[in-house]
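Note that one protein chain of the assembly has been removed; the remaining protein chains are unaltered in position.
Letters are used for the chains, namely A, B and C, taken in the order the chains are written, and counting of residues starts over at 1 for each.
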Amino acid sequence: MTTAPQLMFIGAILFALGVAGFLTRRNLIIMFLCTEIMFQGILLNLVGMGLMRGNLQGQAVGLFVLVVAAVEAGLGLAIVVMLYRRRGTLDAEKWSLMRG
Amino acid sequence: MNAVAWAYLAYGLMAAGALGIYFALPRGGRINRAAALLFGAIAAGGILLVMYQGLGDTARPSVVFAVFSLLAVGSAARVITHRKPVYSALYFVVVVLATSALAVMAGAEFLAMALLIVYAGAILVTYVFVIMLAQQSADDPESLSMVDYDANSREPATAMLAGFVLAATLSGLFIQRKWPSVAAIEEPAGNTVAVGQELLARYAIPVELAGVLLMVAMIGALAIARRHLPNDMLPARPPELPVGEIGKTVEPF
Amino acid sequence: MPSQTYAIWILLAPLLAAVLIGAVGLRGLRDKSHWLAIGGVAAALVLALMLFGQIRAVPEEARADIFTRSHKIYEWFRPGFGGLASLKWFDFEFRIDPLTGVMLVTVLSVSLMVVIYSSGYMRDHHGHPERGYERFFAFLALFIFSMCLLVLAGNFVLLYVGWELVGLCSYLLIGFYYPKPSAAAAAKKAFIVTRIGDFGFAMGIFLIFWRCGDVSFAYVFSQAGLAKLVGWETPVALLLFCGAVGKSAQLPLHTWLPDAMEGPSPVSALIHAATMVTAGVYMVARCGAIFTESPTAMATVASVGAITAFFAATIAITQFDMKRALAYSTISQLGYMFLGLGVHAADAAVFHLFTHAFFKSLLFLAAGSVMHAMGGCIDIRRFGGLAKGMKVTAFVFWVGGLALAGFPFLSGFWSKDEILHAALGVSLPLAIVGYVTALLTAFYTFRLIFIAFHGPLKLPQGVEHAHESVPAMTIPMLLLSIGAAGAGYIGLQHGGKLNELLRTVLVGRLEEHAPGMAHVMSPEAAMAMSGVLSAIGILSAWYIYRRKPMIAMAAAFAMRGPYELIKNKYYIDELYDAVIVRPLHDLGKFCYGFDRYFINALLWIITAIPRAAGFMLRSLQQGAIQGYAMGMVIGLLVIVVAVLSAT
Partner (left out) sequence: MDFVTSHILSILIFLPIVGAACLWVFPPRAAASIRRAAFGISLATMAVAIAATVIYYSSSQDDVRAVRVGKLGLVEQHDWIGESGMPNPPRERCHETPLLVQFYVGVDGISLPLILLTSLLTPLAIWASFHAIQDRAKEYYSLFLLLFGAMLGVFCSRDLLLFYVFFEFTLIPMYFLVGIWGGANRRKAADMFFLYTFAGSVLTFAGVLYLGWKTYATGGGSLRFDLDSLYRLAAQGHLSATEQTWLFLAFFAGFAIKVPLFPMHTWLPLAHTEAPTAGSVILAGVLLKLGTYGFLRMSVPMLPEAAVNCASWLAVLSVVGIIYGSLAAWVQTDMKKLVAYSSVAHLGFCMLGMFSLKMEGLTGSLLYMVNHGLSTGALFLCVGMIYERYHTREMSKIGGLARRMPVLTFFFVFFTLSSIGLPGLNGFIGEVLVLMGTFISHTAQRGSPAGPLGPLYAAVAGTGIVLGAVYMLFLCRKVLFGPLHEPEDHAEHEHDAGALPIDLTAREVSILVPIALACLYIGIAPKPLFELVQPALKTQVLARVEPAMKPEGSFARVAGRPLAVAESASTERSARVR
């Protein structure tokens, strides 16, 4: 008996919170933070799944999530800085060049 | 109570939480703090209830586990509702701390430490730096007032609905599920060694690739951030020699 | 030396001359280029005479075998592969028989005269060569090569090769003065109109190939080959005749020949009088074995010939451009030849071809001499009485004119008379048309002579006096005038050596095919009649144009309508332009418009479907990140629900 279900439950809630925040906040930095929250949720889920299956693969893959998060933060924030320099705003809605 | 009843309860709780965050989200005017707190509390209680009773016949988590769980969820809620990016970042530190605590309790010490080091130590610092870079300077009088995009949310109702449906579906999935009982993981030499062996045995190539990815990202970040000015403000290319008309006005492809 | 070696060198001599002039003429030779051409053609002529001697020396009993043999040089290309019969190649092969020999001698002797003449003609009065002098001789030599190839060809495809190559040279030489728009247009017209005929010719060859599986003369004209053509002679013959009609400028494809006079006069003399235009006659004579099997085809050939002869003669009366008048005369004389072919007198037709080559090229050269002296003017209304200043030219023109008019005892008399006599035996109406034409011929020829050479001296503006041409021009003319006067004696009607020889290869002499034919006239009477007609024509021309010039004007005025009709060549050019050229051009415009407006509109409609779909879906693309994120969430939910309902 483990606490895997609880971990995954909390992870799911974190993920949903991240999604909701990503959808509703307009500040690019906060949106990135929301994606980090989603990552946290996923991490918890991975750990939980690993526990459930009784192996360490969940934790190992979790480390890759960390890598992706780091990469994403590095590149994403660089882009944010660049965008901010161009327009002087962090408003996501100001960047809509792909509007059809 | 059977699983279906629990599931409906969970849906209700999720709805309460979504409402709470809805009220807490910044939207120009005053925030209905009381309503937010009320619904938030209902949701927190509900989460505890589900955690202890609703997830079938599993082990009951400890009090510490419950505290850190609520801390993680609550801080996450604050991250997405706080008006000031710096505070969001700080609350996010709390989320990370709580998550790593939960991971420790689940036996993933190495991951928890890595999480702390990478997130709290590296990523969050970057965030704070960027937040500082991206705010108007202190001399700017406007910096004291809230900028529009922090003060106003974008379609909060729809977003909350989407988040609620997602959380509710996932919760319903967890609640109705028959959780299998499994043996504990055998880690004779401790979690770090075990994870290390797992990584280097099973995931050797992905580890290498992850290294490459990090390097590429580093170079990419450098390349992006190095560009100071938009293209059109760069000095024009020197004029080319006159050529035949064919291929005269060539555009890059 | 075997005869095919002669043939090869006869071809190579002018070809080498052409290539050498082309290779070194532009830089090195320039105004000496004619020596190469003269050398090449002279060598070819000598060889041709030797070859002809060899042909004559073939003993009587061996002729049937030797003259139907094919002399293979190399394998050229093959149509099929696989079956046994179709392993056969189309060879580069020659046929060497009296017909070839006569043609070669005719072509090369006239050619030599013309090339020599050109070396004087293609210069101005100070002896400086014209622009493109070396080009002219290169083309001329190339033409002579092509013409020899045409007459030497041993199968239909090779015949077609020569056929097209002479057409090409004609194109190049008519367009020699290419900066002149009329010359460029005339060249194009000549090529295209003859190509219309060639289309039929090609179809005829295909038909032969389809029936016989081979195109070699040796096979097609053999018993086996002809047996396979049984029942198909008429279409084959008519299709082949299409080619002859185009090349020999018969009705209705005659319109290019008068325009072809835009070329230099030596070209008109050689190509458009003596040689190339007679290729059609040669071809029909060569294919006599097929033509004589089909009465329909023979009747068609004869009537087309007779009608053309008369029709062109009427036009010739009204022309004021000396070369054009002569061009219509050529068409008319070619009509005679076809008449001869159509009435089973192929030998007479070839005989006429032979004599005609001399006197008509002589006339053209003389006309060129006049033109040279008149500073490029050829309109007989603008000069007159030239006989005093240009004695040699006037003399040779008289000789040529008399021969053309069929004046007794000159070459044209013998050959024309033979044709008319043969026609009398087959069809009275055709013969009558022929005799009327003979009268007209004498009339229009001497109309030219009397207007241009006699009467008071009259010169176009800018020309001070009419002076005789240089010896390089007069000597060839004098030599040709000997031929024009005496060529007829080689083939005197009965027992003539030439005809005897030709009859060994030409199929279908009168007597064989119509044994019970009623003779309207005795040969002697016919001869006398044509002599009298020619005298009448000459005298009436003398009377009208020397004595009473008013008669011509009055007649023209009195019959304004017909006169204008004839003078404008029956408006046939205009008719073709309105009925064929313009509609086709408009159809081309329609096609291009169809491309641009209909097909592309269709394409637009097809491409409009994705375009419209994109337009409709475009509003989904909001550009904001959150919009896309929303889509992702919805997708995620769908996946979760799907997984849920599946497990």
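Just so it is clear, contacts are C-beta pairs under 8 Å (C-beta built on N, C-alpha and C of every residue); 3 or more make two chains touch, one makes a residue touch a chain.
Since this is a predicted model, take the numbers as computed values, not measurements.
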If the hidden chain were put back, which of C:His467, C:Lys589 or C:Arg618 would touch it?
-> C:Lys589
Among C:Ala13, C:Ala141, C:Val157 or C:Ala423, which residue is in contact with the omitted chain in the full complex?
-> C:Val157
Looking at C:Ile196, C:Leu226, C:Ala299 or C:Ile572, which residue reaches the missing chain?
-> C:Ile196
Check each of C:Trp9, C:Trp35 or C:Trp76 against the chain that is not shown and name the one that touches it.
-> C:Trp76
In terms of residues, what is the contact footprint of the unshown chain on chain C?
-> 74-86, 89, 157, 160-161, 163-165, 168, 171-172, 175, 178-181, 183-185, 187-188, 191-192, 195-196, 198-199, 202-203, 206-207, 209-210, 213, 228, 231, 584-585, 587-589, 591-592, 595-596, 599-600, 603, 607
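The rule we apply is simple: only the chains that are shown with their structure count from here on.
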Please work out the Cα centroid separation of chain A and chain C, and write it as a whole number of Å.
-> 90
Whole-Å distance, chain A centre to chain B centre, using C-alpha means?
-> 4
Please list all residues of chain C that touch 2 or more other chains.
-> 626, 630, 633
Specify, in ascending order, the residues of chain B that touch 2 or more different other chains.
-> 154-155, 158-159, 162, 166, 170
Could you pull out which chain B residues touch chain C in their complex?
-> 154-155, 158-159, 162, 165-166, 169-170, 173
Can you check the complex and tell me which residues of chain C touch chain A?
-> 617-626, 629-630, 633
Across the complex, what residues on chain A touch chain C?
-> 19, 22-24, 31, 92-93, 95-100
